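Just one protein chain is left out here, and the rest sit where they should.
Letters A and B mark the chains in the order given here, with residues in each chain numbered from 1 onward.
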Amino acid sequence: MTATRRIFLTASILATLGAAAAPARAARPLATSSASVTLTIATVNNPDMIEMEKLTPVFEKQFGINVKYDTLDENTLRQKVTADVATGGGEFDLATEGTYEIPMWAKNGWVTDLQPYFTKMSPAAASAYNVNDLLPKVRAGLSYKNDLYGIPFYGESSMTYYNKAMFKAAGLTMPLHPTWDQVAAFAKKLNNPSKNVYGICLRADPGWGEMGAVLTTVINTFGGSWFNMKWQPQLTSPADEAAVSFYINLIRSAGEPGATSSGFTECETAFAQGKTAMWVDATVAAGDLTNPSVSKVAKDVGFAFAPTKVTPKGSHWLWSWALAMESASKHKDAAFSFLTWATSKDYIALVAKDKGWESVPPGTRVSTYSNPNYQKAAPFANLVLQSIQTADPNNATLNKVPYTGVQFVGIPQFQSIGTQVTQNLDAAVTGGTSVSAALQLSQTQVTHIMTIAGYIK
Amino acid sequence: MNPSTAVAATAYTESTRRPRPRWPGFEFFMLLPALLYLVVMTQAPFILTLWYSLHTWILTSPELGKPWVGLENFNYTVLQDPTFRDAIINTLVMTVGIVGGSLVLGLAFALLLHRPFPLRGLVRSLMIAPFFVMPTVSAVVWKNLLLNPVFGLFNWITTSVGLPRTDWLGVAPKLSVITISVWEWTPFMMLILLAGLQGLPEEVREAAHLDGASGIGEFLHITLPLLGRYIQLTVLLGTIYVLQLFGEIYVATQGGPGTATTTVPFYVYQTISQSNDVGSSAAQGVLAVIFASVIAALLLRLLAGTFRGSSQ
Partner (left out) sequence: MIGMQAHGGARLRLAPRKDIKLSSIGLTALTYVIAFVVFFPVLWMVLAGFKTEGTAVELPPKLFFSPTLDNFRTAIESSGYATFFGNSVFLSVGSTILALLLGVPAAFSLGLYPTKRTPSVFSWVLSTKMMPLVGIIVPLIVIYKQIGLYDSRAGMILLYAAMNLPLVIWMMGSFFAEVPREVLEASQIDGAGVLRSLISVVLPLTAPGLAATALLSVIFAWNEFFLAVNLTGPNAGPLTVYISGFMTSEGLFWAKMSAASTLAIAPVFIAGWVAQRWLVRGLTMGAVK
């Protein structure tokens, strides 16, 4: 090959690369005043959101607005959107965030106050949407200074799942409002390791939103808390230590093996395969567990409230994934249209038509729960509704605390605090250290973090 | 000069009668584009990282601003942070395990594949396959479909023959992660060593065929030293890659239990994604570079000594 031909070949390769670069950028049309707007939405990859993506063409046709998604797992989503808003934002118009982030981000001015947009709505649109239909506690969890900053896409609490067949065979009955002591007794009786069946599955994988979530509800219901009014960590207090010891000992004696790798999905798999008699976790699992193509025990699933001990306060959590508008978004009106479409009663009816009533986004609207179709398709509906309505982020502990949140502490440092503490506790779950040693270490670490962050003077 | 190349040389000379001048410094110009490219692409972000490491920047606490703190982040990480120390040790242990394991297996597999046998192409593809799978997917498959004590395949097999049910990731986290990673990286070693074997001279190549007991002796004394350069290459490259191992730990153990499998990259990830601390993670990153440089320098010295004949 001559030099000229070689140069020509190189140039054409580079040109092709350049051309490859061009379409990807041009694919995003510029925002104009006409309806060729494209919204970019960062969303978590939970089943309800996947359904939302599937139904988006309906929105696009109705409003003439294009929508593009960035679908990510929860941790990556949180990290990526945080990095985006904290470096000036602008890559996303909307993002799914939760009751943990939204109040804090509202305070930082990272998400848009939606109240003015609701006020701007025409009376007809406002009454059709009916923002007052939103469950009050969920709505409160997404507000800052009484203004709504995120609209709940779905909400959840936690509850007890149990295998009715196993209970019947052992002659046991699960009460509707069990206590942790009862649950522990059941677990020990139903634990059968030689047959690879276990009494209970509880999350023990490290993470503030993983083991941290379930463990915090146990701490709450045992009368403990993360901090006292002076922001001093309470991990070595009698109530906290009792709660954590109980949790870890229950797992070690009647819980699933591989606990430190068991999160929601692993426990859901175990329960769905009939390998565990009980499971205390998010209410959203109900749909999967009663679906025969996913669950081998679909007909035997029983539901009960999350167990309690000393107080029912904080015994089951409140979480909502909400859609929030980034402050740096350039298409706020279009974004608001999407916000209200995806959380409207019409959307819920759309999902019902596409997937069935048992799969509609739960925990957002009162009207969903009073709908007879939903009641019929989802026998667990009332339990879930009551759980959500009795989970109060402002009153989740026996003693007064300076923070909000049921299964988390609504401060930015809690991400790292919760993860570090659960990591320490995992060493106790595998038997490497004792629970009190792990709690001591955690207490020291958390005190250090809180002092540096300025909470402890 | 032997007959065949002499013929080629003569033919070439005769075809180019007019002498053309050698470009002065052509070696430099061939090297320049690559170096320039690397400098631009890697040094700009690195300098910015260095800049961040000298400040405090917590993403979720914008009210703190981005104040200058000098070497404070480095001071804390090196002198006061116990987890960073654990991370360094874990990284060393696991890197040695993974590189060592995959080198031994990679070499063995390369030798096995070097001989002719039916279906060789298919077998080669099958053995490279682990490297084709995205690391996080591999880790999910290993963690949940294979290693899980409740519904994983391996425990089903072992308990069927009477062995106790084992929580691999809980009781042997490092070993589990090393196993998964060796499974993934052996094809890398194998591929390079195989290419090296096939680049060897004809005679040596035949001597490398393990056709019988006599072959092993020839292999040890002739082939292995000649493969020295490639072993050096695979160990060095492999170490640098494995030092950055992240996806497998993220999926399989999340650095746990406790900090048993927390390595430097994973710890940096935790710092940026849980603590949202850009300054500390930047400092940890810079320290990781220093750490890796030390290891690479030690390796080079060690390997150069072992394969003195083949290093230029």
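Assume a residue touches a chain if its C-beta (ideal position, glycine included) is under 8 Å from a C-beta of that chain, and two chains touch if they have at least 3 such contacts.
The structure presented is a predicted model; accordingly, all values stated were derived computationally and were not measured.
Engineer: Which candidate, B:Leu54, B:Val69 or B:Val133, sits in contact with the chain we can't see?
Structural biologist: Final answer for the missing-chain contact: B:Val133.
Engineer: Which of these touches the unseen chain: B:Leu54, B:Val69 or B:Leu112?
Structural biologist: Here the residue in touch with the unshown chain is B:Leu112.
Engineer: For subunit A, which residues touch the unseen chain?
Structural biologist: 1, 3, 6, 10, 13, 17-18, 20-21, 24-25, 27-28, 40, 44-47, 50, 53, 56, 68-74, 76, 79-80, 83-84, 87-88, 90-92, 196, 263-265, 268-269, 272-273, 282, 284-285, 288, 292-296
Engineer: So which bits of subunit B touch the chain we can't see?
Structural biologist: Touching the missing chain: residues 1-2, 4-6, 8-9, 12-13, 16, 19-23, 26-28, 30-31, 33-35, 37-38, 41-42, 44-46, 48-49, 52, 109, 112-113, 115, 117-119, 121, 123-138, 140-142, 144-146, 148, 151-153, 156, 183, 186, 188, 191-192, 194-196, 198-199, 201-203, 206-207, 210-214, 229-230, 233, 236-237, 240-241, 243-244, 246-247, 264-265, 268-269, 272, 278, 281-282, 284-286, 288-289, 292-293, 296-297, 300, 312.
Basically, only the chains that are shown with their structure count from here on.
Engineer: Quick check: in the complex, which residue numbers of subunit A touch subunit B?
Structural biologist: It is residues 75, 78-79, 82-83, 86, 104, 108, 193, 196, 198, 205-208, 256-261, 265-266, 269-270, 273, 275-276, 412-413, 415-416, 419, 423-424, 426-427, 429-430, 432-433, 453 of subunit A that touch subunit B.
Engineer: Can you list the residues on subunit B that touch subunit A in the complex?
Structural biologist: For subunit B paired with subunit A, touching residues are 58-63, 143-144, 148-151, 159, 165, 167, 169-171, 252-260, 270, 272-276.
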